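Right after this comes subunit A.
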Amino acid sequence: MTGTTNGVQAQPAERPEAIAVRDLRKSFGSHEVLKGVSMRACEGDVVAIIGGSGSGKSTMLRCINFLETPSGGEITIGGERVEMRPDGSPASRRQIERLRQSLGMVFQSFNLWTHKTVLENLIEVPVHVLKVPRAEAEARARKLLDRVGLAEKEGAYPAFLSGGQQQRAAIARALCMEPRAMLFDEPTSALDPELVGEVLAVIRALADEGRTMILVTHEMKFAREVASHVIYLFNGQIEEEGPPERLFGAPRSERLKQFLKSVA
Partner candidate 1 sequence: KVGMAPEPYPPFASMDASGKWVGWEIEIVDAIFKSQGMEYTIVPVAWDGIIPALTSGQIDTIMNSMSITDERLRTIDFSDKYYNTPTVIVAAKGAVASPDAEGLAGKIIGVQVSTVHQNYAEKYFAGSAAEIKTYQTQDEANQDLVAGRIDAVQADSIALDAFLATEAGAACCELVGAVKDDPEILGRGVGAGVRKGDDALREAINAGIKAIRADGTYDAITAKYFASSIYGD
Partner candidate 2 sequence: MSTLELLALQPPGWGGNLLRGLANSIQIAVGAYGLGLAIGTAGAYGKIYGGPVLRDLLEVYTTVVRAVPELILILILYFGLTDLVNQILVEMGRDRIQISGVIAGIAVLGVVQGAYSTEVLRGAILAVPHGQIEAARAMGMPAGMLARRITLPLMLGNAIPGLANLWLIATKDTALLAVVGFSELTLETRQAAGTTKAYFTFFMAAGAIYLAITLLSQWGFARAERWARRGEPAVAAGAR
């Protein structure tokens, strides 16, 4: 990806574009949450979005896979522009369903299906949407559960899991789809430091495989370690962006300085 605004470094642009957002706007009623946000991520990029609570991070992520209907702007996924009606809703349900199948999403509130066990949650989409044979999906799901340390909880229903266990199950569920790109909404908020390290390793491995990731996080240390590009959102606009070393090392905007002060 290239920071279009603060494009400091000229990267070799040989990697294909994975996700691009142009001038994205979103209002809830009269409350304008996103005021024209642009972003570009190439395959293998890890873009971290940071910003204050309520600055529109989740909304931005949710707009990218059209869980919210944008009020304006343009979204391109895997080089394919999402057709939009004038009101911002996707014009072709088919297209949006197909694109979403290549996007894994981990929600801020996990949203595990309460009527399915952990294992069933993981294999639901692979088996019924992507038509992976059940045995294969289960094997893959078990491997993922093992990796996030949930092997013994595969038969448990989500309501009986601890917060961190639910979050890990949600991450595993998204990974189980083997998506080409992942949208993470604070994927480590309920995890202890050890597990945060584990998730970090997973994200790195995925990036190395050429998958794209956009992640919202409040942990600056995490963002710094994992991201190839960082976006600071303030009040529905990109206040500053750039590679993590630059952004965290030498923030330019006053607001970002203020925001990072408490981290130091």
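One rule holds for everything that comes next: a contact is a pair of C-beta atoms (placed from the backbone, for glycine too) under 8 Å apart; a residue touches a chain by one contact, two chains touch by 3 or more; residues count from 1.
Regarding candidate selection, all candidates are chains of the complex that A comes from, given by their letters.
This is a predicted model, so every value here is computed, not measured.
Chemist: Determine, using the touch definition above, which of 1 or 2 touches subunit A in the complex.
Modeler: Selected candidate, touching subunit A: 2.
Chemist: What part of subunit A is in contact with candidate 2 in the complex they form?
Modeler: So the residues of subunit A in touch with candidate 2 come to 62, 65, 67, 93, 96-105, 107, 109-117, 124-125, 128-129, 157-160, 174, 177, 183.
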